[in-house]
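Heads up, the thing below is written out as C-alpha cells.
Let's look at chain A:
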Amino acid sequence: MIQGIISILIILLLAPMFAGLVNKLKAIFTGRIGAPTIQPYYDLKRLLRKETINADSSSFISAISPVINFVSVVIAAAMLPIGLARPVISFEGDIILFAYVLGLARFFQILAAMDIGSSFEGMGAARETTFAVFAEPIFFFTLGSIAFMSGLTSIYDIYHSIRLDNVTYIIFIIVCSTSAFILAVTECSRMPVDDPNTHLELTMIHEVMILDNSGIDLFLYQYSSYIKLFIYAILETSFFYPFGVKSYTVGIIIFVVVIAVLSITLAVVETITSRFKMKNIPQYLLFATAIGILNLLIYTFTK
Partner candidate 1 sequence: MFEFSVLILIPLLSAGVCYYLKNFRLQYSISLFVSAIHLLLSLVIFIGWYKTDLPFFFSTDSLSKLFLLVLSNIYFWVVLVSFSYLKRPVTPNSEEGKKYYFLLLNFYLFANTAAILSNHYGMYWVAAEGTTLSVAPLIYYYRNEEALEAMWKYLFLVSIGIAFAFIGILFLTLSAKGTPLEGQQLFFSEFVKNARTLNPVWLKASFIFIFVGLSTKIGIAPMHSADVDATSNSPSPIAALMSGSLRITALLGVMRIFQIVQPTSTYEFAKTILIIGGLLSLLFAFIFMFKVNNYKRMLAYSSIEHLGIITLGIGIGGLAFVGAMYHIIYNSLNKVVLFFTAGNIHYKYKTREVDGVSSVLNILPWSGWLLLISFLAISAIPPFGIFFSELMIFEGMLFSDKPWILAVTMFLLLFIFINMGKTLFQMLYRKNENENLPVEKERFGIIHFATIVLLILLIAIAVASPNILHENIVNISKDFGIKL
Partner candidate 2 sequence: MNLFFFALAIQILPTIIIGFLPDNRKASVVTHFLLVAGLILGFSSSFNALVFSNTTQHNISIFGIPNSLFRFDALALYFLCIIQLVAIPISIYSYSYFKYYIERGKSVRSTLVFYTLLLVSTQLLVSANHSIVFLIFWEVMSISAYLGMIFEKEKKEVQTGSFYYFVMNHIVVYLLFVFFFLLHHQTKSWLFSDFHISPEAGKIFIISYALSLIAFGMKAGFMPFHFWLPRAHPIAPTVFSAFLSGIIIKTGIYGILRTFQFLNPTPEWLGWLVLAVSMISAIFGVWYALAQHDIKKLLAYHSVENIGIIGIGIGIGFIGSAYHSLPIQVLGFGGALLHTLNHAIFKSLLFIGSGVISQNLGTRNIELMGGLVHRGKYFVMLFLIGSIAISGIPPLNGFISEFIIYNGFFVTAKELKNYYPLVMLISAVGLAFVGGLAVACFTKINSIMFLGSERKEVKHFNISFYEYVSLGILAFLCVVIGFYPQPFIGIVNKVLNNGFVPVSSSSALLSINWFYISLIFGIIFLGVLFVYFWKRAIQNKYGRRTSAAWGCGYENVNPRMQYTASSFADELNEISKSVLVYHKNIKPSKKIFPAEASFESHSEDLVDNKFVLNGFRNFSSMISKIEFLSHTDIRYYISFILIILTIYGLIAFLWN
Partner candidate 3 sequence: MQNVLSILFCLSLFYLAVTSRVKAYVSVLRFQGILLTVLLVFPFINHFSVYAFILPATLFVVKVILIPRYINKIILDLDIKRMIEPSIQPFTFQLLVIFSMIVIFVASNILSKSTSIETIPFASGFSAIAVGIFVIIFRKKLIIHVAGFLVLENGIFLFGTAVASELPMMIEIGTLLDVFVVVFLMGIAMNKISSTLSGFDVTALGRLKD
C-alpha cells in the first residue's frame, strides 16, 4: 500500500519531468540546446497564475471538463505498478476500468473542444475521436492479450505473471511493447501521429482541442496530458520488470533505465520521422493492431 502511494506520488511528480526530458533530448538531437528539462514545471506554474479566459459560447462543459479529465487520468495512473509494487487501486478487472476511465477523460475533452463551437476545435475533436476508436483495440491487444492468456484481470497481476521461461514469450513481450509504444504515441499525440509543437491549427490534434483554454483550465489539461504520457511510459516499462529479479529496488532501477531509454527512443522517433497524413493514421494504427494479432497467433499456436 505504501509503495502504491509512493508510486502514484512518483507519477504525479515526475510526469512533467519526463515530457521535459523528451523535449530536451529531442532538442539535443536536432542540434539545439533546448529548454531545461524542468521547463514543464515552469509552464505549469505560469499557467496557475494566469487569468482564465473562456470562449463566449462555452458552457459548463468547458468548466468541468478539465477537472474530470485530470481526475480520471490520475485515477488511471493510480492503477499502474511502479517497480512492480502493488498500486493503490488494484482489483480483479481493473484493466477494463483503466481503459474506460481514460475513455471518460476523452469523452469530456472532446465535448469541451466542441463546446467552443469553433471549427478548429471541431477538427481536432473529430480526429481525436477517430484515432481513439482505433487506439482502443491496440490497448487490448497488448495488455489484454496477456490478461487473456494468464486469465488474470488485474494489471498488477498481469505484469507479475510474465515469465521468461520460453522464447515465444520473449518475442511476445517485445512485440507487445512495440505496439504499446505506438499506442503511447497515438494517445499522447506525439510524432508521427501528431506534432505537439506545431503552430498550424489545421494540422494539430490534441493541441487544437485545448486551443481556447487558458489559465487553470490549461494547467489541468497540460498536467493531465503529461501524466498520460507518463502512464504509457509506465505501461511500457512494466513489460521489462521480469528481466530483473522481482524485487522492489531492482524494479525501480529497471524503471528508471527503461524510462530513460524510452524517452530517448521517443526523441529519436520524433526527430527522424515527420507527421503522417491524417488519412494514413488509421492504417498506421491498424498496423499496430495487426502485429498484436500476429504475435497473439504465434503465442496461441506454438505451445
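The candidates were selected such that all candidates are chains of the complex that A comes from, given by their letters.
Keep this in mind: a residue touches a chain if its C-beta (ideal position, glycine included) is under 8 Å from a C-beta of that chain, and two chains touch if they have at least 3 such contacts; residues count from 1.
No experiment lies behind these values; they were computed from the predicted model shown.
Undergrad: What candidate from 1, 2 or 3 touches chain A in the complex under consideration?
TA: Here, the candidate touching chain A is 2.
Undergrad: Taking the touch rule as given, give the residues of chain A at its contact with candidate 2 in the complex, in rising order.
TA: For chain A paired with candidate 2, touching residues are 48-61, 63-64, 66-68, 70-72, 74-75, 89, 91-93, 96-97, 99-101, 103-104, 106-107, 110-111, 114-123, 125-127, 129-130, 132-137, 139-141, 144-145, 147-149, 151, 153, 201, 211-212, 215-217, 220, 278, 282, 289, 293, 296-297, 300.
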